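Every protein chain but one is kept in place in this view of the complex.
Per-chain numbering from 1; labels A and B assigned in written order.
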Amino acid sequence: MKHIGNAKAQRIYIWFLLPGLVYVLLFVVYPIVFNVQLSFQNVTALNIRAPRKPYIGLDNYVQVFTDPELPGILLNTLAFTIGSIAFQFAIGFAIALFLQKQFPLRDLFRSLIMIGWVLSPIVVGTIWRWMLNSDFGLLNFILQWIGVIDTNISWLPQPKTAMTGVVMANIWLGVPFNMMLLTGGLANLPESVYESATIDGANRFQQFFKITIPLIRQTIAATIMLGFIYTLKVFDLIWVMTNGGPVNATTTMPVWSYRASFVLFKFSQGATISNVLFAMTLVLAIVYIYFFGNKED
Amino acid sequence: MHAGTRKEFSQFQHKTTAGKKIKTGLRHYLAISTKKKKIVKLVVALIATGTYLIPVLWMYISSFKTERDVYSLPPTLIPNPVTFDPIVQTLSSGGIRYFFNSMVIGSFSTFLTLILAAFTGFALARLKKRWVSMIVLVFLIAQMLPTVLRVTPLFIVFNNLRLINTYAAVILANASLTIPFSVILLRTTFLATPQEIEEASLIDGCSHIKSFFLISVPMGKPGLAVAGAMSFVWSFGDFIFSLSFLNKPSMHPATVGLYNFIGAEATSWNNVMAFAGLTALPLILLFLIFQKQIIQGLSTGSFR
Partner (left out) sequence: MNKKHFIGMLLILLLIPCTIGAAGQKAVEGDVVIWHPFPEQTHFIQQAANSWNEENLGTFNVTTRFIPFADLKREIAQSLVTGEVPDIYMVDNPDHASFAAAGAFYDLTAWIKKWGQANQYFPGPWNSTIWEGKNYGIPVDSNTILLYYNKDAFKRAGIAGPPGTWTELLDAANKLNALDPNFRGIAFSAIRSEEGTFQFLPFLQQAGGSVDAINSTNGVVALSLWTELVQKGYASPEVINITQNEAVGLLASGNVGMAISGPWSLGLMKDADFEWGLSLLPIKEDVGVRSSAMGGYNMAIMADSKSPGNSWEFIKWLQTPENIRRFYWDFLGGARIPSRADVANEADKWVQNPQLKVFIEQLQFAKPRGPHPEWPSISNAIQIAIQKSLTGQATPQAALDEAAKTLEKFF
């Protein structure tokens, strides 16, 4: 590749690279730096107008890590993330496998399921708030009708079930995307593999675990990783459904950070919390890259 | 396909070529039972899709109910009586304006993302430097940055740039989420497109810019379609940036409009559902129009 690899071309590609890189430095790297600085200060509504803000060292971090609310919120974050990803993935995978089969109107069904993907989290949260209403919600009605429950469950107002309610909504929102990513992986597997396997006497379970999963494990890992990155960030869906309540039952790290910054106006505390969340995501990413990264070449 | 996977696959094929003879018989058996099986599958798909879409259907059913009907027990499956009041009320309370704002924010964010990410993603696919993987890592990390972390710093930045209360603030903020994602995706796309044609065009004296637009971009279309669709859906659904950077109701997108509407409309769930349904409808229609391209793009496995 003489023309692509030569020095002149490479110089031009650096120019191609620059706009996007500068953009990311401005709007992504700068916020990180700013937030780190903010987390070492004490900025609240009371002194936001002051020209100089006091530096207080690690106080904010000490406060966040010793906050009695922290363990519960970390558990919530974990429950929300794991619960969402496990079911989004499982349901998405099941649908993807099913929609690989040939039958009439298959593509139409795939499109219909993708409708969930285009709806914004705010709309989905609103719909589910109504679906989960204690007295008039459709879900309670359906569950009573098929005989799973005798009395209505107060999904969102009850600390024990609120997280389940929020997770349900998030699963619903995430299924189509998981399905599409996995369909992408499955599409690369030629039919002949399965035919040969059937002949070898492998039953469906064996086929699935011995052939399908190993062959698309890269896609699976990527899907789950993307799931983690995007589920850890979820804010709007929870905010519109429960505001993080009752009490703190559905408060995850992003909700906690938002509440600190924009309800209580403790900007530095909010920044500290979001930095901790970012660090958590980074650790996960490092684990991912360690196991699955750098195999592209 | 991934190189490692390809290797495993060919080994696998090699192992199983022995059973070729039985295969024909099997095909025959499959052909007889296919029709029945197809119908069973159709029914299963119908039930599954129907179940999945219950929330959306319920949203639209509720929008045609009167206030009394929406609170009746057991819930009525068909509105009784059917009323258009909630929809009329949504339209008269500025539903169209909100939709327009969402479209502006969604399309400009997408446009900005596609332009910048296409160049950067392409460059990262063609540059043969050691530091390329470092830059890729920067974009990967950028993708992980929590949205709430960006709000305060970006507010300060946009304030200094005098951009608060302009669509630009929200567009630039949205692009800070969608660009990293799209760069990674488009780099993968352009790594997979054949370089021979680009090379040939350059030999023919084509400029790099021209070659990029006439040769590389068309070849990267599936990836660009996905990046575009994702960017649009995300920016269209943005809530927190619009809430924080726009304080004029006339500029609010549908998400913020809906959020405020819930607060103002008390518990009139028929009106709230009508608002939600109306603002979601154009997006659903847009998706159904472009579904082929989007699904094709998404299912070519550009994510790895």
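Going forward, a contact is a pair of C-beta atoms (placed from the backbone, for glycine too) under 8 Å apart; a residue touches a chain by one contact, two chains touch by 3 or more.
Predicted, not measured: the structure shown is a model, and the values here were computed from it.
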Filtering B:Tyr60, B:Phe155 or B:Phe290 for touch with the omitted chain leaves B:Phe155
Residue of A:Leu17, A:Ile85 or A:Leu156 in touch with the missing chain, whole complex considered:
A:Leu156
Touching the hidden chain in the full complex, which residues of subunit B are there? Just list them.
67-68, 71-73, 104, 108, 111-112, 115, 155-156, 159, 162-168, 171, 207, 209-210, 243-244, 247-249, 251, 260, 263-264, 266-268
State which residues belonging to subunit A touch the missing partner chain.
19, 45-49, 133-136, 154, 156-159, 242-249, 262-265
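In this text, only the chains that are shown with their structure count from here on.
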Using the touch definition up top, name the residues of subunit B that touch subunit A in the complex.
1-5, 8-9, 12-13, 16-17, 19, 22-23, 26, 37-39, 41-42, 44-46, 48-49, 52-56, 58-59, 62, 70-71, 73-75, 116-117, 119-124, 126-129, 133, 135, 138-154, 156-157, 172-173, 175-176, 179-180, 183, 191, 195, 198-199, 202-203, 208, 212, 233, 236-240, 244, 254-255, 258-259, 262, 269, 272-273, 276, 279-280, 283-284, 286-288, 291, 294-295, 298-304
Interface residues, subunit A side, partner subunit B - complex:
1-5, 9-10, 12-14, 16-17, 19-21, 23-24, 26-32, 34-35, 38, 95, 98-99, 101-107, 109-124, 126-128, 130-131, 133, 135-136, 138, 141, 172, 175, 180-181, 183-185, 187-189, 192-193, 195-200, 211, 214-216, 218-219, 222-223, 226, 229, 232-233, 235-236, 240, 253-254, 257-258, 261-262, 267, 270-271, 274-275, 277-278, 281-282, 285, 289, 294-296
